[in-house]
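Here the structure comes first, spelled out in structure tokens, and everything after it is commentary.
The complex appears here minus one protein chain, its other protein chains still in place.
And now, subunit A:
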Amino acid sequence: MKITPWVRLSLRSVALAYLFVLLVVPVSLIFWRSFEHGFGQFWDWITTPAAISALQLSLIIVAIVVPLNVVFGIATALALVRGKFPGKGFLQAVVDLPFAVSPVVVGVALILLWGHGGWFGGIESLGFRIIFGFPGLVLATIFVTLPFVVREVEPVLREIGTEQEQAAATLGANAWQTFYRITLPAIRWGLTYGVVLTIARSLGEYGAVTMVSSNFPGVSQTLTLLVHSRYTDDYNEFGAYAAATLLMFVAILVLIAMTFIEHRAKGRLAEASQSYTAAPGGSADTAESAASGGDNHPSGSTAVLAGATGGKEGV
């Protein structure tokens, strides 16, 4: 396709103008609005007791949701990639469900399951409040962030195969050692990417959280709920802008992290696939010779283990 410079330029202008109007103008405007009255005023708005406790609550939720997603996400990804069991296709589809479900529907579903009169509503009568309490916020956040770790770790697991783990197992590593020294280093960039996405979504979730929260400042008001309630309930427009800007800073940090990790991960993945294509001849042979040598050559086996991890480490 030979495109004349004029056409090329006009296509470029239209695309950039669209992005400028849709994205850049509103985002810069809110930055400007937040700092309109100086940085001191901005600082005052984000350090009110309500704002601080909202930030704390958001961070506590992240601190609970991320480890849970990492542990169960990796377990689920492993089961989906390596397991053979009935209903696997169904489970695959379930992992993607949170992306297709509206956040408000998530909230309603949790209310109908855990809330008063719900299936598990009995827990509430035991004095353990889930909906309109802290556990509800966590459950809602886990629901919407569940796919991230699974979906980022899965392709990496598929790419690396099981040769190196087999080698490790043959050399007498137990399941935990194999996981910790072989699998985990291999998936760490995919995992990091998934965690970054999880953090971003946890901090930014609004729809699901607003349905299950009592929205009391200092008790169950997260940062996103604070933005909304400042704007609609307190008519504190600039306070809302300040809190939004705080969230926006986090979003930009996340964006930078995403770009950075994507670069690294791309390199890793290419590397992993290279080492995989090299593997059937190479690593299996060394593993075989090491295996046949058995325990008589401890130095040889550590060399293979080191080589296996080193392959991931290198370049």
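To be clear about the criterion, a contact is a pair of C-beta atoms (placed from the backbone, for glycine too) under 8 Å apart; a residue touches a chain by one contact, two chains touch by 3 or more; residues count from 1.
Here is the rule we use: contacts and distances are computed from a predicted model.
A single chain of the complex does not appear, and UniProt lists its protein name as "Sulfate transport system permease protein CysT", one of "RNA polymerase sigma-70 factor, ECF subfamily", "Sulfate transport system permease protein CysT", "Acetolactate synthase small subunit" or "Dihydrolipoyl dehydrogenase". Which of A:46, A:187 or A:247 touches the hidden chain is settled by the complete complex: it is A:247.
Across A:60, A:109, A:123 or A:184, the single residue that touches the chain missing here is A:109.
The missing chain lies against subunit A, touching residues 1-3, 7-8, 11-12, 14-16, 18-19, 22-27, 29-30, 33, 72, 75-76, 78-85, 87-89, 91-113, 117-119, 139, 142-143, 146, 158, 161-163, 165-166, 169-170, 178, 200, 203-207, 210-211, 224, 227-228, 231-232, 237, 240-241, 244, 247-248, 251-252, 254-255, 258-259, 276, 284, 287-288, 291.
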